[in-house]
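One structure below.
With one protein chain held back, the other chains of the complex are shown just where they sit.
Moving on, here comes chain A:
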Amino acid sequence: MSKVYITGFGIVSSLGVGVELNLASLKGFKSGISMPSFLQTSHKELPVGELKFSNEELGEKLRIKKCQSVSRTALLGLLAAEEALEMASLQESDLKRAALINGTSVGGMDVSELAYPSVLNNSLKEYRNAFENHDCGAISQYMARHLKIHGHIETISTACSSSANSIMNAGRLIRAGMADKVLAGGTDALSIFTLNGFGALKILDPQHCKPFDATRKGLNLGEGAAFLVLESERSVEERGAPVLGELVGYGNCNDAYHQTASSPDGLGAYLAMGKALKIANLLPQEVDYINAHGTGTQNNDMSESKAIKKLFSDDIPVYSSTKAYTGHALGAAGAIEAVYSLLSIREQVVFPNLNVEAPMDILPDPITKVQPAKIQKVLSNSLGFGGNSTSLIFSSAS
C-alpha cells in the first residue's frame, strides 16, 4: 500500500494570506480575532476571525476581474490552493489527472444570503448570479476550472469536520491506487447565516474565545481555507518532489448522540482517534502533540478532554487549540489545523493555546507558550454537528 506524502500546503485565515504570515502570528501570540468589518451583519459587536481583505482585493490577488458574484468561499479556497500547488511545484500538465477534494459547510451562502431579502420582497433582478453558485459543489467546480484541474472532484460537507474528511479521503484514494496527486482541504467564508445560527445556539463567546479554560463561554466564528497536496510514492519518485510530511493515519466515526452536541464522554472523538492510531499503526504514547478541535464551547472542550483522557490515560501528549487565533472556520478548520500540524513538525515547536487563565481540570494544562519540542507525530481532531468526528495523524517525512 502506497505511503501518502505531503508535498505542498497553502493557507488563508484571519492571521493572513499564506503560510509565513500564519506562522509569524502563531509564534508571535497574535490573534486574528476582531470585530467584523467586511461581513455585512448587524452584529458588529460579535468578535470573529475575519480576513481583512474585501472580495475585490482577494479577486485582484487571484487575477480574477469580475468577482461581484463569486463566493468569498471560492476566493479564499483558491488563494490557499494556489499556494499549495506552488509549494509542491505542480505544473499545469501535472494537474490533468489530479483530483480535487474540497470540504465546505455552507458553500456559496455568502452570496445567496445577500440576495435573499430581495427575493422575499420580489425585487431581485438577476437570479442567476445570486444563486447559481449557492451549492457547495459549485465552489469546487469553480476552483477546479480556475486551477485547470481535470481529474476527479469530490465535495464533502460534514459540518466542522468537512476538510479533515477531505484530507482523509485523499489518503484513502492514494492508498487504494485510485489517485496519484490530490489537492485536498476546505474553505468557508464568514456568513450572516452561520453567525446567526451559532448565535441562536447560544454558543458564541461575546469576547475572545477561551478554549480549554474552565470559564469558557463559547466559540468565535472564523473564516479561511487550507489545502494540502498529497501524492503517492510513485508520483513523488517520478517528479523527484521534496516531501514535507506524511499522512499516516485517519479515522472517522459518528458520535450518534445528538444532532449538534457531542456526547458527554466524548465517544466520537475517542473512537476517531483510536481508528487513526490503528491505521497509522501507532501506540498512543507515540503521538508528540495534539492539535485539538478545542472550539471554546462548554460542550466540545469537556467532551474532547474526556476522550483524550480516556485514550491517552496518564501519558497525555502536549496539546493546544489554535482556535483562539483563527476563530472556528467550520468546514475549513480541519485543513487549517492540518497545516498548523505540519508547521509544528517543520518548526519543531508547539503553538500556544491563547486566553487560558483558569485551565480545566480533566487534562494537564494546555501549552500556552511557543514551546520547542521534538515533534514527529501530530494528531489533529475535527468534531462537528451531526456527530461527525475525524482525527488525522501527520508524521515528519520518513
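Convention: a contact is a pair of C-beta atoms (placed from the backbone, for glycine too) under 8 Å apart; a residue touches a chain by one contact, two chains touch by 3 or more; residues count from 1.
Assume contacts and distances are computed from a predicted model.
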Chain excluded from display, named as in UniProt, from "Putative ABC transport system ATP-binding protein", "Cytochrome bc1 complex cytochrome c subunit", "Beta-ketoacyl synthase chain length factor" or "Branched-chain amino acid ABC transporter permease": "Beta-ketoacyl synthase chain length factor"
Which one, A:12, A:167 or A:192, makes contact with the chain that was left out? A:192
Have a look at A:27, A:43 or A:346 and name the one touching the chain we're not showing. A:43
Selected from A:85, A:267, A:345 or A:392 as touching the chain missing from the view: A:267
Which of A:157, A:321 or A:341 touches the chain that is not shown? A:157
Had the left-out chain been drawn, it would touch chain A at residues 41-43, 105, 107, 113, 116-117, 119-120, 124, 127-128, 131-132, 134-138, 140-141, 144, 150, 152-159, 165, 169, 172-173, 176, 178, 192-193, 196-197, 199-202, 252-260, 267-268, 271, 384-388
